[in-house]
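Incomplete set of chains, arranged as in the complex.
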Amino acid sequence: SGSNSGGNASNSPAANSPSAASPASSAASDSSQQQLHIAALMQGNQSGFVQYMTSGMYEYQKASAPDVKLDVVFADDDPAKQQSQMETFVSQKVDAIILNPVDKVQSAAAVDIAAKAGIPVITLNTKSDSQNVTAHVGSDDVEAGKMQMEQLLKDAPQNPRVAYVDAVLGHSAQVFRSQGYNEVLAAHPEAKLVVHDTADWSGEKALALVENWLQTYPNGIDVIATEADVILTGVITAVENAGLAGKILIAGMDCDMPVLEKIKAGVVDNSIWQDGVGQGSNALRLAIEAAKGNKVSDFLIPYELCTKDNVDKYIELAKARNELASKYF
Amino acid sequence: MADNSVGVAGRIKNANYKKLLSEHGILIGFVVILIYLSLATPNFLNANNIVNVLRQVSCIGMATIGVGILIVMGGIDLAIGSTFALTGITAGIMVSQGAAGYGLHPIIGIIVGIATGTIVGGISGWVVAKARIPAFIVTMGTMSICRGLALIFAHGMPIGNFPSGFTYIGSESLGPIPWPIIIFVLVIIFGYYLMNKRPLGRYIYAVGSNEDAARAAGINVNKVKVAAYLISGALVGLGGTVLAARLKSAAPSMGVGYELDAIAGAIIGGVSFSGGIGKIRDMVIGTLMIGVINNGMDLLGVEAFYKQVVKGSIIILAVLIDRKRSGRA
Amino acid sequence: MEMKQISKSFGGVRALEGVGLTLRRGEVHALVGENGAGKSTLMKILIGLHAPDHGEIILNGRNMTNVSVRDMQNAGISMIFQEFNQVKTLTVMENIYLGREPKTKLGNVDYKKMYNDSKKLLSELGVDLDPKTQVADLTVAKHQLVEIVKANSLNAEIIIMDEPTSALSQKEVDALLMMIQSMRDKGKSILLISHKMEEIFGVCDRVTVLRDGQFIHSGKVEDVTQRELIRMMVDRDVNELFPKQESQIGEVVLQVKNLSVKGKFQDISFELRKGEILGVAGLMGAGRTELMETIMGARKPEQGEVYLRGQKIVNRMPGDAIRRGIAMVPEDRKKDGVFLKLSVRDNILMSSMKKCIRGIALNKKLQDQYCDEYEEKLQVKCSSSAQICGTLSGGNQQKVAVSRVLNSDPDIIILDEPTRGIDVKTKSEIHRLMSSLACSGKAVLMVSSELPEILGMSDRVLVLHEGRLTGILQREEATADRIMELAVKTMKLEA
């Protein structure tokens, strides 16, 4: 497994942060007189993506910061729980906090609690409304929505009729990814939005929803976008069962392995690759820097678009990523 | 169906009417919804859509029969959703041809899925019966445990790559009728036979209605409880397995909130929380009602935000119509 | 059958202490004692429902201590429970055969056989009931009959009957006593728990007396007198005769005019006066309970009016009646009379909570005061007023229900079978209480299936037959014969 993680490290953060390893190893030696304690507050533990980020942190800790004490907790997608966890770790006087916010708006209070106690906060993956964030690591959900929808419209027939499946309504991922969709659709007046609805985070619900859409709009939908690959699995099955695989363009986000295989098979048009492992490792890197009182700034990792043309590369990346994650989960 | 019911409404002042209604319970509310939907949307009453709805309710319907039996006995099962996930995952791991699976014969997958559900049910039942802890707490515990196990077994990742022999029971049809529907019908017949023709079924009613009396009549109450939980667990396991086959994948996050839908199906069908009362037929109608409401709203294109308001109101109204007319109110 | 040195405690409460009991083949054995003496508990231990703390049970030479209910059934013991243990959501026949359903070859329930068999059983005992009726729809008396039919059908060698006649009217009681005798003649043993002297001295061969969970006496019935027996039970002399005092009968307080409820009773009119005890007699199912419930507002009358002191009143629910000073002790105490999960205190105070408020909160002292007053008056046997009502003995639950009603200070008191299951001592207490209530100017409406009670207590007797008023008798003209004649009126005409 040593070679695996090595391979992974060179695969993901390498492209974006060639300097990742060096400052961290110096961090480890600097802080020898007092062990640094860092807490990572993750939004939930049931989506693969959170696991990738978490694995990235563990991997970084193991490779570059073995002295750092890292506590990871999960908030089950409940902002109140996340705030409680924030309070818990602030009262433990940790040196820095990595916050993977459940919600952009609702995380602000939690950030402020840490700021008030003088603890630096690195937000990870989802931004926070608070002014007091030390630095942000990740990408922009609006961007992901735009990228996916643009690719779909590019591959779609003329005057496409579009549908999309939302994640849980009001969730930051839903709010901003659908904002991205709508911005693209507004810029493409020839595309018509037929219907959109939520399937929460559930493939089963998406399956039933799309089955029902296909009853209502027989031959009336050309494109179905989804805000997550967990949702996409249901859409795939519905489209396949209706014999419309390849005829209706569908897309998701996160590049889950089953979805990548469907991209290769031509059933799915695209998915968005987000470097979770890289986000996680860099968040820990910045957190250690900040804990030592060094100045840190935002670290953005752009999304990558995965289509049939480049899917093999992402299948390799995903394999490595999954193996890494299954080491820790 | 519409005609028939109008006929009934015409005879509203008939003396037998009340009895007819009280015996047919929720049927009236259901028929009202059916009539409304067939008038409101042309796609509702076509054969395709009917098969569609039936297929959508099949898996959860199996769980409804299971939990309905438990509620009749004065029990409950909150672990349905996470048992769905766990059985989907265990069955999936057996058959999956991907890296995460063993690629065993589909039959083994199905057996393992059902067995998993049965074991979970058996454990819940055993604790409920022996330790006399309220079923609500016990199954809240197993709910959490099963979700955790599903995540652990699957390393938090969705599992796909099922062989066609396995997805067959989820996606294929026997003649015009999809397999999930056929399996659901078999479950209904089994439920009816158990509850009405077997002594065990009568004991389940007796325990639910008056546990002391049942004990005094020489019934081994603990044995009845464990048996009911075993049976219910097997049905939930079957539901989870068929669902995985239907989705052609399983995720540890699957089935969140299914317990509520399953319980709702039973309760709308007139099963009483205080135990001892409830018919298999009405549980089926309750299940269909929820399925039809969901389907109907998708067909009507009710807007996402309003959907929940409409759904909630319809459920209350449908039951209201039933109880009002049957003179139970 | 022999029980030796049986002891049993519930929590801190000692229900039985070293009690022994011997039952011989072919005898009717009476088990008597005050309410809460431990009779029901002893029987529940015998059939395996409770495990004894000490002692052993020997059946035909075999030790049967700590075996299951099913084993005891198989060994030939069956029991008619005091608190009806029926599954209300099942039918009569399913209850009769619960736990031992006839089966087809496939192991399925054989409903046809069940129906035919139970029909036969019911008609053998002269019970007019469709086996497919839901038990929930039965009246108290019918419940009792179904229990009896069930116990009889078990074909047991030993049949325990825990106050089987407390909810029956004379006609059914007579039939049951006949049945007991014929069972004895077939060589079966019967253990009969009863508070009624005429039953003990009428059909029983031997008698065992318990007091406060202790064994007091066992012997032939011929060898004791009624007086001695009562003395053994309650440790003092009690006059079983009803101490009816003459009271000043005043103006009409309640007037019922042409009251009808379809299918239950028709066109009933009567008056109730201040200071009067008006007895209501009739056979089981005559509609007495429904009439009382209608006056209370628990049922809606089809026609007719009720006047309270000359003013027309409409009670939409029992709460209205209670506010107007009319209160009732219901017949089915488990269903309507007591809160089994609540404490004795809550039960006694439930209809008069408002009395206990001082300032903005319920006052503990006041609660205790009211509670103690009635606990004492009616001699409720409980470990404390915090004891949960469901753990009281049957008779004591009845006392609690009566206490609750009296505590609401009603002017008009309706009592539906008020002394059902109450021991001789307390029975006479309750009767004394009724009398003194009447003397203090209250009006009492008493439904009873016990003729001696009706005859002893009533100033006037109102007789119902199948929902119709067949006569109102003055105290002087009320005799057992006269009442029975009116109660079975049409039957006589038909005959």
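For clarity, chains are labelled A, B and C in written order, and residue numbers in each chain start from 1.
Simple rule for what comes next: a residue touches a chain if its C-beta (ideal position, glycine included) is under 8 Å from a C-beta of that chain, and two chains touch if they have at least 3 such contacts.
As the structure is a computational prediction, the values presented were derived from the model and not from experiment.
Student: Per chain type, how many copies make up the whole complex in this structure file?
Tutor: A x1, B x2, C x1
Definition applied: only the chains that are shown with their structure count from here on.
Student: Where the centre means the average of the CA atoms, what chain is farthest from chain A?
Tutor: Using the mean of the C-alpha atoms as each chain's centre, the farthest one from chain A is C.
Student: Provide the C-alpha centroid distance between chain B and chain C, rounded to the nearest whole angstrom.
Tutor: 44
Student: Could you work out how far the Cα centre of chain A sits from that of chain B, in whole Å?
Tutor: 34
Student: If you average the CA atoms of chain A and of chain C, how many Å lie between those two points?
Tutor: Chain centres of chain A and chain C, defined by C-alpha means, are spaced 71 Å apart.
Student: Would you mind writing out the residues of chain C in touch with chain B in their complex?
Tutor: Residue positions touching the partner: 47, 49, 68-70, 73, 79, 81, 85-90, 94, 98-101, 103, 107-109.
Student: Which of the residues in chain A come into contact with chain B in the complex?
Tutor: 45-48, 51, 166, 169, 195-198, 200-204, 207-209, 211-213, 215-216, 229-230, 233-234, 236-237, 240-241, 256-258, 261, 319, 322, 325-326, 329
Student: Quick check: in the complex, which residue numbers of chain B touch chain C?
Tutor: Residues 196-199, 202-203, 205-206, 208-210, 212-220, 276-277.
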